[in-house]
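Report on the following structure.
What you see is the complex with one protein chain gone and the rest in place.
For subunit A:
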Amino acid sequence: MSAIMAANPRAEVARASEALAINISAAMGVQDYLKSNLGPKGSMKMLVSGAGDIKITKDGNVLMHESQIKHPTAALIARAATAQDDVTGDGTTSIVLLIGELLKQAQVYMTEGLHPRLITEGFNAAREKALELLDQMSVKLTGDDREKLLEIARTSLRTKVHSKTADLLTSIVTEAVLAVRRDNEQIDLHMVEIMEMVHRSEMDTTLVRGLVLDHGARHPDMPKRVTNASILTCNVSLEYEKTEVNSGFFYKSPEEREKMVMAERQFIIDRVEKIIALKKAVCKAGENKNFVVINQKGIDPLSLDMLAKEGIMALRRAKRRNMERLTLACGGIAVNSVDDLKEDALGFAGSVYEHVLGEDKYTFIEDCKNPQSVTILIRGPNKHTITQVKDGVRDGLRAVLNTLEDGALVPGAGAFEFALREHLLKFVNEGHVKGKARFGVQAYAEAFLIIPKTLAQNAGFDGQDVMVKLQEESRQSHRAVGVDCDTGNVSFPEELGIWDNVRVKKQQINTCTLIATNLLLVDEIMRAGLSSLKADGS
């Protein structure tokens, strides 16, 4: 809250109840803004700037990011959503709904005179139970359950992109994560390169088992396509640059400088010649072998010329991260000095070729042996489609990664939230909560229903009706029940393969409880230009 203090030091202190009202209305404002986006049937938002720039998204995190939030309470909630995304990559819309609903439910009891402190006590008790239930409901993965990985990827993707695209991407993201996984090591998603191309349609998005670079050879005589290629990954300057030595033009005579320039130039030539020598050693005549240099540093025209004459394909200024990716995809090691040039530093790719689109060049490095770095090449007719797909792919990758790291999944479609309500009410009715704190537990229980209810509403069904159906079914079958967004009936998410990540739920439970508690317990709030505070979060 010190932030508001800074915004207007002369702000008046508002009375506690008023402060609470402000917090609640801000939280509701943010909730309203995101509510219609939740779930597979949520609506997509197309944000169009006055100048016509388009952004298509239904991701809570993106939407929070794209609106300037001036209200401090709303900003706090937005930060919680961002943190949720940083940690888990998912569940941001839900967390905003949950915070809003917790406050709303609390308010019902507070208008009847209940002290916020008692409610928050209840919240904390309920949080414990929620984590416990989460554990109980989790379904453990046995070994490499590829089927389940595909299911979680599909669930995630279908909440972000068109179902046809989602189905295409499902196996792409799953295979990508599995490809970069190495024994006994943490999976590094950075080893999945995401490359975009304004070309054809999103349905032409592919997984390249190798690397796609967003630049090409810079010499007209270099080959555009080679097979059977040794790959030299290096970080060695092949560019003649002015340095201290030959600079300082007011101390030296032109002749002296010219000499130094020549000497330095020779230095670079020597480096290039060493590379050429290695090429000659590995690509013997008649063997149809080729040589590709991918350098993180610059290569100037003279050096390019020398390399081109030897039929070497050379790329300069590769991304720093591609040094690691290249060696994982093709083998070999990245070389930092020409002294380290030797045959076993080289990697291999069955085919390397260039693809040109307007001024953009792409270099495909494919047919690698057991690549441990891969590329998802996203195509689409325009920038905003690509961005939408890219956001979806990121979520999908995270979902698969989370699953592998958790070793478990929870049934989705609101199943957990619905079960939690039943679980908590039972807990209260059995008399486990002392005193008035039980109203807090009840409020918590009701609040979590916002998820299944909203899923139903966004699919065009009456939330209340669907809740009644869920209740009836769960009492009969004692199974995890969720919302069927196509029919408005009960579904069994485990059967349909609709899953959520355990860590997403865990983080949600912890964060929403914490934030709601903080907002309820705020004793005073600075009245920082109350009239100008916008509750709509935008």
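Rule of thumb we're sticking to: a contact is a pair of C-beta atoms (placed from the backbone, for glycine too) under 8 Å apart; a residue touches a chain by one contact, two chains touch by 3 or more; residues count from 1.
The rule is simple: contacts and distances are computed from a predicted model.
Of "Misato Segment II tubulin-like domain-containing protein", "Cleavage and polyadenylation specificity factor subunit 3", "Multifunctional methyltransferase subunit trm112" or "Ribosomal RNA-processing protein 41", only "Misato Segment II tubulin-like domain-containing protein" is the UniProt protein name of the chain excluded from the display. Only one residue in the set A:140, A:242 or A:259 touches the chain that does not appear here, and it is A:242. Of the listed positions A:35, A:316, A:423 or A:503, the one in contact with the omitted chain in the full complex is A:316.
The omitted chain makes contact with subunit A at the following residues, 3-4, 6-7, 9-10, 36, 41-54, 56, 58, 61-62, 65-66, 68, 70, 72, 75, 161-165, 198, 201-202, 214-215, 218, 237, 239-244, 247-250, 298, 300-301, 316-317, 319-320, 357-359, 381-383, 385, 387-388, 391, 394, 528.
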